[in-house]
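Excluded from the complex is one protein chain; the other protein chains are retained at their positions.
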């Protein structure tokens, strides 16, 4: 990591080692950043691994490049050196990690922060200006709480975490190590859980015979959230995303799950290890995601449903049933891929079907007339 | 309510009275919390009202329990006492209210808050560290403004409100009593209201004959929001939800309406009393919800539409028309339940329909051949 003011310098040799990839040319060429060949400066390494990027190498200002293994030698002629990699996006991961800028905040508690005297902030951690750390909260080694973030009473933040500005970590929420929380994310709001003294309108079964609402929600009682939120190690949660606390027990986001912006994780959900949840996804109360589940943007999952390990849910899918492990669900309402593709194909056949029906009708009528006039039968 | 540090102690007798339910066994047994029997400690009451929870009573550490009326006596054998209730979720509401922890913030204005000298903060209210209270704002008795929240100029906050960290109450917004606003909710942003000097592309009628956009939105004029937001008594609004101010007049959320996280209530909307609005719902401009309307997660309602009293809108429903009172709408586009269930059933019949069409075609052709060869007609 480099800090915001002085970027890190690396040689092409060091880059090749980090990428575990083959180097050609000047191993000592030093660079302080990476960019697309069309934008890269002379002190940066050009990254030309995507199709279409290679042709920009001819005019790049960069002296060195990272290219894909199958790059044609003539495209590399003008370079002082290059590194050839196998999997483009993995190389992108390594290179962007090498050159990522760090937050411009040193260790220690900023004089304009508020840290409750009963809180325990590790000496190597940092708490930024105008941040709040509540009673009995604990912050681990090297964790950074950026300006104006909140760590609630009795909350626990592990080591090497990065908590961006405006993040709200509610009272008693527990967070593991190396967790990244992006700006204005909220962990530990109350679950949305209400009940009516008599069975309410939201509890009605959906059927053709129950098309009229007969219940009246004249009184609404809150089910308070006594539980908490647990975020395990290596989780990342996006900007303005919300993870509600459990009614009793814990809402859990397991190890290494990655959650994008504006995602809603309702009370009592369990998000499995290594899940990937894209922007604006919504999980209703008590949803359980297995491990390695992928949810596309804006997908929604109804309450108490279970999504099995390794399942993939398409973008904007509306999931109203359990999804088995290793299965891909898409569409509205969501279903298995073969079924939904067939459904779409059937729909596309409808115009022809309607034309054929008209044709059949005419032919039937003609046959009937002929039989009638022939007195057949 | 109990504070974060020292939990409240209650006897089983007190719990039975609060639940208005039948007590058996030791009325004097004291507990300081409630949890599922599998997690409950010796100093907590086990809550075993959901199916499946009863069997955990055998091994629970708790000495007393709250169970459903139909619990088998043998399941309760090991307990020092128990209370039997009728409606499980109502009991959950009462029990969680009894034991909910309060924010760890006493009354008064924190020295690191900013409160404008012209603001009026009740002596029993509290304003947390790094919170902002603008000119001429008023905060009522016992209301709590938690750290880093904002109460804008001329805003009014009633009594017994709870305003979580990062909430933004815009200038002139008026809020009633006992309102709960969760972290980072925003009340009073400008409405999204723009106009083009000539009729713009968004004003075009949707029809098969108007498939090409002919307007060009070369200039966009803002319609400024002079109005405000009014939140009535007992409303609850979730984390990162937004309620925009009206162009003129007021956007209103009426008494006891409950709104989940990441919900958008656009300018000039009216949300009726006791409405329940789940996560990520979007109401476009000038939508009017009657009283006791329920909207499932991710549902959306087009602008200027009216949803009648007691209507229920399913999760992810895309509402493009008015919804009559007491009616359930589901689906995309949303429609009444019987119609949408029939639609789905028809779709499921399509594969058979397509097979029958092929069969009919063959039989028709055969009939035509036989008639032709017989010279019929």
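Read from first to last, the chains carry the letters A and B; within each, the first residue is number 1.
Here is the rule we use: a contact is a pair of C-beta atoms (placed from the backbone, for glycine too) under 8 Å apart; a residue touches a chain by one contact, two chains touch by 3 or more.
These numbers were taken from a predicted model, which means no experiment stands behind them.
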Sole residue of B:166, B:297 or B:315 that reaches the chain not shown, by the stated touch rule: B:166
Candidate in contact with the missing chain, chosen from B:22, B:55 or B:216: B:216
Among A:69, A:198 or A:326, residue touching the chain not depicted: A:326
Residues from chain B at the interface with the omitted partner, ascending: 114, 130, 132, 134-136, 148, 150, 152-154, 166, 168, 170-172, 184, 186, 188-190, 192, 194-195, 197, 200-202, 204, 206-208, 210-226, 240-242, 244, 247-249, 262, 264, 266, 280, 282, 284, 298, 300, 302, 318, 320, 332, 342-343, 346-347, 349-350, 353, 356-357, 360, 363-364, 367, 369-371, 373-374, 376
Where the unshown chain meets chain A, residue by residue: 4-5, 33-36, 39, 47, 87, 89-90, 92-94, 96-97, 99-101, 103-104, 110, 112, 128-130, 147-148, 164-166, 180, 182-184, 236, 238-240, 256, 258, 260-262, 274, 276, 278-280, 292, 294, 297-298, 310-312, 314-316, 326-328, 330, 332, 336-338, 341-342, 347, 350-351, 353-354, 357, 360-361, 364, 367-368, 371, 376-377
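Heads up, the rule we're going with is that only the chains that are shown with their structure count from here on.
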Distance between chain centroids, defined by C-alpha means - chain A, chain B (Å): 23
